Structure formats: C-alpha cells, structure tokens
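Removed: one protein chain of the complex. Kept in place: all other protein chains.
Each chain gets a letter, A, B and C, in the order it is written, and its residues are counted from 1.
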Amino acid sequence: MAIRRGRGVAAINYPTGMNLGGDPTQALVHSTPTGNFMVTLSSVDLGQGMKQIMAQICAETIGVPTDRVIIDTADTDTGPHCMGTFASRGTHRAGNAVIQAAKEARQVMLEVAAEELEVDASDLETDGHGNIVVKGAPQKSISIFDVALSAHFKRGRSISGRGMFLIPRSYPDKETGAMKPSTCYAHACTLVEVEVDDETGEVTVLTVKNVFEIGRALNPKMVEQQLVGGSWMGISHALYETTEPYYPSRDHGGTDFNQYLMPGPGDLAETEIIVLERPSADGPFGAKGPGEMCANPQIPAVANAVFDAVGVRVDTLPITPERILRALKAKAAG
Amino acid sequence: MSLALQTFSTVKDANAALQVSGTLYLGGGTLVIRAANEGDVSVSNLIRVTEPSLSAISVSNGKARLGASVTMAAIARQPELAPLAPAARAVGGPAIRNMATVGGNLFAPAPYGDFAVALLALDASVATEDGETPMEAFLAGRDAGRAIVTAVEFSLPRAESFRFLKVSRVKPKGISVLSIAALLQRTADGTVTSARIALGCMADRPMRAKAAEKALLGHKLTAEEIAPALSAASDGIAPITDPIASAWYRGQVLPVHLGRLLLS
Amino acid sequence: MELRKDYFADVRKDGLNEIGQPRPRLDSPGHVTGQTAYFADRNFPGLLHLKMVRSPHHHARIRSIDTSEAEKHPGVVRVLTAKDVPHNVYTILILIQIGPEDETVLADGKVRWKGEAVVAVLAETERAAQEAAARVKVDYEVLPAVFDMDEALKPGAPIVNEYHGRNYYLYDSGECRKVRFGDVETGFGEADHILEQSYQSSPIEHAPTETTGCVVAPEGNDRFTCYTNTQAMFFTLDNTSIILQMPGSKLHFVGGTVGGGFGGKVDVIVEPIAILAAKLTGRPVSFIYSREEEMQISSPRAAEKVVIKDGVMKDGRIVARKVTGYTDAGAYSRHSPYGAQKGAAHYPGPYTIPNVWIDTYCVYTNRTPSSAMRGFGVTIGDFALEVQMDKLARLIGMDPLEFRFINAYRDGDMKAHRQPTEGAALIECMQEAARAANWPVAEKYMTMSSYRKGA
Partner (left out) sequence: MAKVPVQFTLNGSEKAEFIESGTTLLHALRDKIGDTSPKGGCHQGTCGACSVIIDGELKLCCLTLAETCNGADIRTTAGLAQGGVLHPLQRAFLDAFATQCGFCTPGMIMAAKVLLDRTPNPSREDVVEALSGNICRCTGYEPIIQAVLLAARANSQNAA
C-alpha cells in the first residue's frame, strides 16, 4: 500500500453577467419621511447575500450608513424588472441599477438640503453618518432625517430615483463567431495538494490555495463566504458529484443526500483564500461576479494533482476512486 | 385511506395486528416513515409496541441482549458494549442514531445495515415470539418473516478479538462502500484459532466470508500469512452496484480493506 | 481570507464608508432564529397538494391515459392532463427569441425521458394525491431510446424531440455555434507538437437544501399570488403568462428568499401548472418537489464532452487550438442552447492563441433535460482546458505554471471572438498563487504584468 502525494494547478477566467448581454435590471430608490432609504427590486437572494450587498451599494452612493437602507425585493407587484439571479450577474447588474437610482435620489436630497441650508447643492457632501455638510465648513450641516422631513412635509419633493442597467445584446457572427460575450472577467488560480491511495483509488485533498481576482470585494466577509463555499463545491465536483454515476447509462442515479455524494464536514481540505481586486470598468465600485467562477479552478487542479501523485489521467468527471483504480490497473497491465 | 398508527402494549397483540395486509412495524422510522413520505402507498397501517423490554439492554455472564427498539446511540454510549460502539456509530449521523434501532438495522437493505454486519460476525441470535433464530438464517429469511423481532442476543466479544471497519466516500457519515466485521480468537502467540468474518455490501444483505475465515485458521496476522485469506475473501460475493460504487469496485477493494483491518 | 491590496492599488479607490466593509448580513438574524420566511413557510387554509404522475420510460408513445379511478379517489379534487394546459408546448428562452417551442408542460402523446410529467393530481392531502397518482393508468408503447451523444448524432438514431427533427439544436450558424480566428490548420502545420484529447463529464445536481417549489393562492379578482423560489421573478411570470395564456397583470409573484439555487431554479416548471391548478379549482395549491424529484427530475448541469486539439511550440507557445464541445441537453432545450453557446464564447480559455477553431453542439438524448448551473457553459470547459494545459506543459517538459504565464492573456491582446482583452488579471493570480504555495517560478514571470504599455 502506498499513499502518494501530488499537486496540481489551474488558472481560469469567468465572464460576469448573462453571456452576450441583453439582460436588464432596474431599481427604484426612495426616502421614507424620516430619511431611511427603500430600495425596490425584483432580484432574488439565493443565499449569496444580494440584499445585503444592494443595501451597502445604496448606502455608499447616498452617503448614509447601511442600516438606514431597507431592501424590498422580489414582489412583482412592486419591484421593477430584473432578469434574474444567475450568470454571476446580481451584484454587477442590480448593483449598477441601484447606483443609478441612488444617485438620482441623492441629488434630490442634496437639493432639499441646499434649500434648507441656503447654499448651493454642489457645495454639499454627506459625512456617511447621516448628515449633509457644507464642504470645508463641517459645522454647517443638516441631518438627513431633517432633510427627509423637509422634503416630505415642507418642500413637496420626492427624494427618489430610478435606475436601469442594460448591456446591449451582442449577436455572434454566424461564420466567424465574432461577439462580445461579456464586459468584464473575474480570474483565479488554484493550487491543490492531494494524497492518493494507490490500492483503493481514494483521494484526500490536503490543501487548496485559491487566488481569486474579483474586481472589488464589496463586503469582504461575504466574499469570503462565497469563495470558501465555492472552493468546497469545486472539490466536490472534481471527486464526488453526479446524478448519473454510470453515464451514459441512466441506471443508479442517486435520490437522496446519502447517495448523491458531496464532501462531508470530515473531508475538508485546509483552504486558503487570497483575493486581488482589479476594478472592472463597468462594475459597481469595480465589482465583478465571483459567485460561479470560484467553484471552477479546483476541478482541473485536483485532476492534475491526481496525475502528479499516481501518474494516471482521469479525463472523466467525477474522478472517482473507481476511475482511478481502473486507470492504475490498466497502467500496471501495460 | 391514509396512514394510521396503532400502538400496542404487548408484542403478542401487535403480532396479531401485523398479519393484516398493508401493515408494517414501526421501529425508529428511518425506513418505514421515509418510504411513506416518498409516496409508497402500499402501507396504510403502522404498528408499534411500547413494551419496555424492547428498549432494554442487559449484559450478564458475558452475554448481551439488546431489545429490538434499542437505538444505535444507546449502544454507542453503553460502556459494557464498548466493542460494538464503532459499529453502532457507523450508522447515520447523530439524529439518525437516536432513532435507528437494532431491529430496524436487521432489515436495512445494502448499503445500509452496518450494525447487522457486526451482529452476523458475532453469531447473534434473533428473538421473536416464535423463538430464536441464528443471524445467518434470519437474514436469509428476513423478507418473508412476519413476526416482530423482539431482541438480539450474542456473546460479548473481548475488545481485542472484535474488529469493525466501514468504508465510505463521505466522512464522517457516508453510507457504505463496504463494511467488515471480524471476530477472531487467537492464541498467546497470535495464531488464529477461530474466525468469523461478516461483510456488508457484498450482497443485498450481510454475508459471511467463510472461505476467508477458513484460510485464516492456524495463521498469524501478518501480511504473508493472511494473503490466502484475502484471496479467498471474494469467494461467493455478489457486491451491489449503487450510486456509491460499482460491484466491480467493491470486489476489487474488499481484499485491500480486509487486509488493512486484519493487520490493524 | 487575505485581501492583497497591493495589487492594482493604482487603479482602485479604497477607503469608502460602506463599500469594502465587512458589515453583518441583514438577513442572518432571521436565519439563526428560524424566522426567515421561505416560500413553503406560508400556509393557507384549504391548501391542495399537487403530485405528478411521471413517465417510467425513457421514450414511449402514450396510447391512452385513464384518470377515472384517480378522480374517484377520496380526497382528490382535480386531475389535470395535457388538454387542460392552454399553451402546452413551450420553451422558456422564447422570451429572448430562442426557439422553437419544444417541451410539454404535461406530456401529450409521447414521453421523451424517464420522469417526464404526464398527469397532475390535486388532492386535499399529500397522501391522497400519492394514492390517486398510483391509480392513474397510462398505456405506453415503449420506443427505442438514445443516451449517448455520439450515438444520438449518428444517422438513423432515434429522434428524441420531433420539434427539432434532429438530435441537435440548429443555430443560425448551423449545427453548432462556431468561432473561426486565424487559420488553425496552418497553426497545426507550424507546431512542434500536436496533442488531441477528449474529456467527459457526467450530469451534476445543484442539490440545494430547499427543493424547487411554489405555493399559489387565489387573490380573488381572478388574480393569483405565487410564492416561489424561482431565481428569476419576471422570467418565470412572463413564461407562465404565455403557457397559461393569461395576461401578466393577473399574476403576482412573491419570492426572493431562496434556500440555495446554484442555477437549479431558473427553469419554469412548477409555477405554471400550480397556478393553472389554483385557477381551475379556486383553491390554494402547493407543488413542491420531493428530494427524489430534486435529485433526478429537476434539470442537472449537462454532461459535456470536450475534444481539444492543440498545436504547441517547444518554447511553450500555443499556436493553434481547436475545441469541439458537446452539451447533453437531455430531451428538451431549456437553457442548453444558450449554455452550449456560452462555451463557444469561453474557449479557448484565458490564453492568447493566434489560431482558434471552436464548434459547440447542443445535443438531445432521452435523459432528464439539463439546464443552467453555477458556471454554466464554462465549468466543464475549464476542467478540459486546464487538464489539457497540464498535459501540454508535461509534453514539452515545461513547468505547468510557467507554461501558463507564457500563454496568459494580457490587456490589449486580441481574443478569438475579436474583442481586445480588457482588465486582465490572470498573471497576477498566478504570481500570488506561486508565492502562496512556494511554487518556484522564474523571476521573469514573477515580474510580468497584465498591463501592457499603451493598452
């Protein structure tokens, strides 16, 4: 019996947003009478934290703390259109729509504040803590609470804005395939170390070092959630998962979480995540979509590490102990 | 017609009720309720028994008797049953072990039924109102049996003579690629004087590796001396193919894992 | 996690108030107290349960359907068949002008995969619906089925889906989406080595912990509220509007809090039939996939076959790459024509290669229709590309990471799709990975940059 070690690398990129564009998202933002901000969308939070990120984007744009923003989403009676949550598009598309809507609302807010302070709106800025101050003269200020009250009850202004983001659809050329698939790409490089039991074909992933370039980490803790979970799913795809274990035979498909294999809490590799940020030209604060990309590079990295360990290629996913063992036996048989 | 549960205070009354077609005995629910939830409408009556003896564990004179309703968790935490704890802990996660019963495990189709593999190696006897049946015979006839299992009884092995291994893809609680239980008596110098080896997933229910048992007799547990037993381990097996592994794979790695268990 | 702020600091504005801050998630308190409302957490008096009678065959003609016993079963309120669905033949991408309509809400005359929906049973309890479903009699004439993409593409193979009339999707570019850049044959002619390899994957399930489903409540006023875990609210609403031939104004979708999606909840499957059931019975209706349905009936990630032929020079430059990709759509299109096309848009990977030829096919077989999943059109392609890169590096005796540096795309490089590269960062990711793992890489690569002067 021998436990053999190997390591493998893979590097990838991933497009942000629906391929070829043509996938709009809209947002509405309005202030409540006491200066809280309602963002109305029809985007869906699958657990990735879209609501929280939209709140932070709106807060940054308006110039208020995030806890002053409320997200009202995914009610088609109230929320304007969103193409949906897929293709790593949520943050990028909805985020841009929210920025546009929030900017418009902010402008009205500053105009009302300017009237109250009897200054020019262009001389005002937000302090990020709920106040609007005169640039260079911070003692002259008004709270956003008071601005909102004034707008509603005194000046008859609606502090609100509309946002829409659409990348026009690209149509591939029939002959050459010339097309614009995406406006920005996230990147990754992953190195994994594995141990392979050459008598059973069992693989243990020891370490995973992931470097992800994601444009901008809008909320680093939430980015970490996505990337750690994605890295796990990549390992899972590489070694465990399929609904048809004997594809193309349709037999023996798993019907539960015992039969559909995924790494358990006792199978976790030591995982390191490093994030780089090269802001995209058209992303909200430079953000790209890391949600899908983060689960891809582990798969080939594991495949390459298995080869490095035991000298056989398994070019069929998932790389099961059986496939490795068959390859080892074929190799031994010459 | 819906699903109805009847509760009896004695096994005798429950056995009578069990003769009605469409009736199943409810143990921990891990097999029966699951089937109902998944749309198995062939069962419309469930019965259970509250007789306290079904949940009793008794250990005396080197004999252990486990009531059929004793859970895997109860076995795993009973100090006197320590040699069986690895097999009990091999079943499911913590919640399942609080529900899954000894009696239920006897009926669990492969790849489930790891505890029954241990019981087979221990030559347990299975008690019903009709009497006691050796594990091997019980397993062979389990599909036809209609009497409620009330207990299993076996000689408690010394810790060093009993070995159990479950191989799974997912850790720590995946279902079995295979499981092996071995009861080995050895002389002071390590020579095997008796061997009972039971295998899980090598058929649709636990089976003995009789050729391997025989090949171990008179040998010590060294790599050289167990080699014939490992070659013989595959005698008569018909491993299952399922989403976890193919029959081919299970057959290939059985000698490897048996070897590791014997040398551990 | 480590944020390496030193990379690209010159093009990034840090120090913002809310952006870049690790604020607590506003939804998490609801999660940890069990108070977050998912669609199935809403209960309505008189809720009916929908269970589907599914095809036990991979491919069969339906001779007859007899629902009379099911209809008489206690607790059953209504049994639905194809004739009850106003626009039964549909395809979801019709909304972005990708046709033809090729799938039935409820099977009509034929089933094309094992598990296809045939009859919907509505009953007062799940149990009654299950019992009645078992009493529906469908007389099938089993037809030959095809499961292997290579077999499906051979002349004379059984036709899986008559709406296409052939076992592949017909793009405007022909039988596949094509990319032609440079002259790949000339590239192969110049190459020191040529390596052609084939890669294969199997279908993969999203396996969200919350299964696909919806609960529909009539609002009165001939309007219906659909509580759903769809990933795309209006996409689902608009498709439902087409299938039910109902104005969108009659439909109200509420969702947005979903127990995991991963791409598995962008098909429009449960909502139209549940809303139809609510309309025809006047009762609230629940249609929630069982775990078994989620695992084997809901669309998986497609199995793919990828054939890559590369021409490489001894010095490490890839001079030609030809990729042929096959996406196993199963019996119906769903999102697969888009996914196969996305593959064409992704190859040849993040490398600058002067001669590229890409063909991607969307192939029909008699299996569960596949659809979108996290990394749609790309994940399996990346597996193939990056294993191929490893093989190429070993073929020419080069370190696999250094080999990638030589070929990595940089700002301004022309891609095969005739777009100049912008915002590249592959090189920096590889540099940082080499550092983190103590993987020795020559200094010239560690000082490279994705920036190009003037780009």
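One rule holds in what follows: a residue touches a chain if its C-beta (ideal position, glycine included) is under 8 Å from a C-beta of that chain, and two chains touch if they have at least 3 such contacts.
What you see is a predicted model; the values in this text were computed from it and never measured.
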For the chain not depicted, the shown chains it touches: A, B, C
Residue of C:V136, C:A207 or C:A408 in touch with the missing chain, whole complex considered: C:A207
Contact residue for the chain not shown (choose from A:S42, A:T126, A:N258 or A:S280): A:N258
Residues of subunit B (touch criterion as defined above) contacting the omitted chain: 2-5, 26, 28-30, 33-34, 36-38, 46, 48, 73, 92-96, 98-99, 172-173
On subunit A, residues whose C-beta touches the chain left out of the figure: 46-49, 221-222, 224-225, 228-233, 256-258, 262, 264-266, 268, 271
Interface with the undisplayed chain - residues on subunit C: 24-25, 27-38, 40-41, 43, 125, 127, 206-211, 258-260, 262, 288, 290-292
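The definition used in the following text is that only the chains that are shown with their structure count from here on.
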Averaged-CA centre spacing for the pair subunit C and subunit B, given as whole angstrom: 42
Distance between the centres, which are taken as Cα means, of subunit C and subunit A, whole angstrom: 17
Sequence positions of subunit A contacting 2 or more other chains: 245, 253-254, 259-260, 262
Touching two or more other chains - residues of subunit C: 292
Touch list for subunit A against partner subunit C, complex: 7-15, 19-20, 22, 42-47, 49, 51-52, 55-57, 59-60, 63, 65-67, 71, 73-77, 79, 81-87, 128, 172, 174-182, 184-185, 187-191, 209-213, 216-224, 227-228, 230, 233, 237-238, 241-245, 247-250, 253-257, 259-260, 262, 272-281, 285-286, 291-293, 295-297, 299-301, 303-304, 307, 313, 315-318
In the complex, subunit A residues that touch subunit B: 1, 199-201, 240, 245-246, 252-254, 258-267, 320-322, 325
Sites on subunit B touched by subunit C in the complex: 1-3, 36-39, 41
